[in-house]
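Left out: one protein chain. Kept in place: all the others.
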């Protein structure tokens, strides 16, 4: 913590501020600049509320110098985290290809789409059984019935499963069927859920809330890591802007910035930011070009009849063509699917 | 739903679009303008995904004309909702005064502050026992021990209790002690929790997530209302802006705008947007001047020692003076505490 | 400037970083913490691009400790700036009341409204002759003809004039008629205009761009101040949010925050943020309650026929009632109109 003192401060005031800092167990260093005197504090805890110092008379500003996240930081772990699951790995130069429907709807649908995923070289099948919907009147998912279906389809085509869990009470149930837990954007700061999944013994993909800063996102990852789960995957899915509350801005610049902050892999989900299937294509290509560790894409064989988010789903045919492009772009930057 | 057709559309295309709409069970009206032809759909369900129409060839744009929320809307219920609890009412011209510490810390603290609240004319005592903290390393609340303390203090000074509930598994426990459930900003779209509290039989105060549109906020209220709970209180606590992710912008303009959209009362929480106690004062005054149904204010007898958010807590002395101002401002606009 | 070094840095790297800093003419102080070593730089110029340090190997982060604005800062000038114009002052406990139409339309209109302003105790008449309109097809203002009319009306009722200037070439012309130059939100970072008005010899009211940080706003004020104009008034008019690009969020919390950063007065313009006249009322009341140095309000005798922004204009009758409320609220916080 760096404490910047006001311009015309007296020695007595400095003394008071110093001893106030020492009361928190801090060691205080002083640096006299030309315009300002600055006090540096050593031994500060990551959760210290720096506003406490800002209210002390004579203090002009206070700046924290250590990131509040520890286990998630690149400083804590220099090398990239690579998560190994049965049939895939996430975080290496082998890119992850995750695809499937928004919602699991019935066995015909999920088997048909699982086949498409397997054929395209995908290794993880996505599909929601518990759906967080903005409206209470919208389809809320098939529940356990859906979990059974996606597990069967994935096993049949030798795929891994990723599916969303929305509350602590569902963790055991979902854990019986899934290989990777997905935390949706709306639950990024659902701390009881994060704590529970920190102890769940399986990888977790943590979606960024559309208004979360990168620091807040990593603090939520820190909940998972500090409760024992080392296999955390981040997923960028678009942030809210001023332009249109329904058109999310796919924040691809977060990918290179995060590389400097954390060792955790970042998957890109272009489907939710795109809103319409024709926009998914350029955004998926851009995600790979920007360095994502993989993509998660929504597909549907009959988008116009999908029970949720049909307009952003790719048909199998369009999807297959896209994957060909993604493979070529990956090659340009020394990666492969 | 209004479907705007492309400029040079053929009669055949119009026919196709019409019959596509009729397949959804819609009745179609046509209006020929000078520049465009427009189709109006009647009988549309509130959860219909209008993007489905947008992808149809020949469609230029689609606009929904009914709000997706029903029970929360001013159309559904013209008169203001007034929530009556034991010793107070929320939503009438009698403004609600809710105050107390951020976290319940020990019995001395909560009794001392309960007395301050009662003396100032407050009727609801706030205090957190389960705290949603950005950092896993921060104080997480006293849990049930805290609930017992706040209940005792409130009963002793004849106050109602409001306290936060963070997950479905806590609803019964918290319900044993509280008069009003608080849903924190981070849980505004925690749908399992909303459904559970929809059936909990006690009033719920729903804080706005810092990135929620007014429509999304009302959709979350709709979850509560549609699951049976008519006693929903909204609470504005500041939204995120581009300026500084930690300085929330107190969106007071939401208050008059919401008056046109919904019959539910809106309480203002100036403490979280203000960040520093000296900024709480002008923002609390502004909230009353802007027409809030009441305020919720954080107080602490020793802010510098508070276990959470001390810097934004008012001391009892400062708080008492503020309440005097608020009473005078309320009078100017024909209300009273 | 504070330079935070990476965790496992070598002495040789530190030496390199130090000498790099010294090449910029900086004096370097070193502080060894438990987790990190920090270097403090003394003698840094306010316009130094700290990113230069961030790219140096071994540097984890760089933090500036001095505000980039000087003349606008509270550090440079402790006491509040009070601007004295013929018939009014801005920035003291006497609040400024500025009102008038959005656009000057004809002499009957501006005389009628000037009378309303004078009668309500207002001292400054507003009205636009050059209008910055989003659409090239909208009314662009009467130009010099409008300037003549507002000057005549103001003189007749002993009022000051404030009107907008949009480009350097208009400064002389507008200066012939106005007492205060207004810089519109869109021109907040029109640097040639700021430089010219820095030398114009009359007070300038600088509106905040709807996406400007407080720091950027003060940097634009710094352009005016550093080019010789000490009479700078800030005007908060609402910022853009994610909710609705057309509903600006009236950032009243900026008022107390700015009080700590700058000595310049802040006027509030509730009309542009409100969008509809019925929302202007609560926002104007809230602005005074939040501590604004005054308000600027749009009025019109026939809002439905106004050539611009009629829907947000108050009728004289509504306006007069509002001013009565504002006077009472001002009293509560020790101010007066």
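First chain written, first letter: the chains are A, B and C, and each begins at residue 1.
Basically, a residue touches a chain if its C-beta (ideal position, glycine included) is under 8 Å from a C-beta of that chain, and two chains touch if they have at least 3 such contacts.
Note that the structure is a prediction, hence the values are computed from the model and not measured.
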Selected residue (touches chain absent from view) among C:29, C:74, C:207 or C:240:
C:240
Residue among C:89, C:105, C:222 or C:298 touching the omitted chain:
C:222
Residues of subunit C (touch criterion as defined above) contacting the omitted chain
45-47, 49, 51-52, 54-55, 68, 132-138, 140, 166-170, 186-187, 189-195, 209-211, 213, 216, 219, 222-223, 226-227, 240, 245, 275-277, 304, 309-312
Going by the touch rule given at the top, which residues of subunit B touch the chain that is not shown?
2, 4, 6-7, 29, 31-36, 38, 40, 42-43, 60-61, 63, 65-66, 75, 211, 240-245
Mind pulling the subunit A residues that touch the left-out chain?
211, 213-214, 238-239, 241-244, 247-253, 255-257, 273-274, 278-279, 282-283, 285-291, 325, 328-329, 332-333
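We take it that only the chains that are shown with their structure count from here on.
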Centre to centre, by mean C-alpha position, how many angstrom separate subunit B and subunit C?
31
What whole-number Å value describes the gap between the mean CA coordinates of subunit A and subunit C?
38
Tell me, which residues of subunit B touch at least two other chains?
211, 213
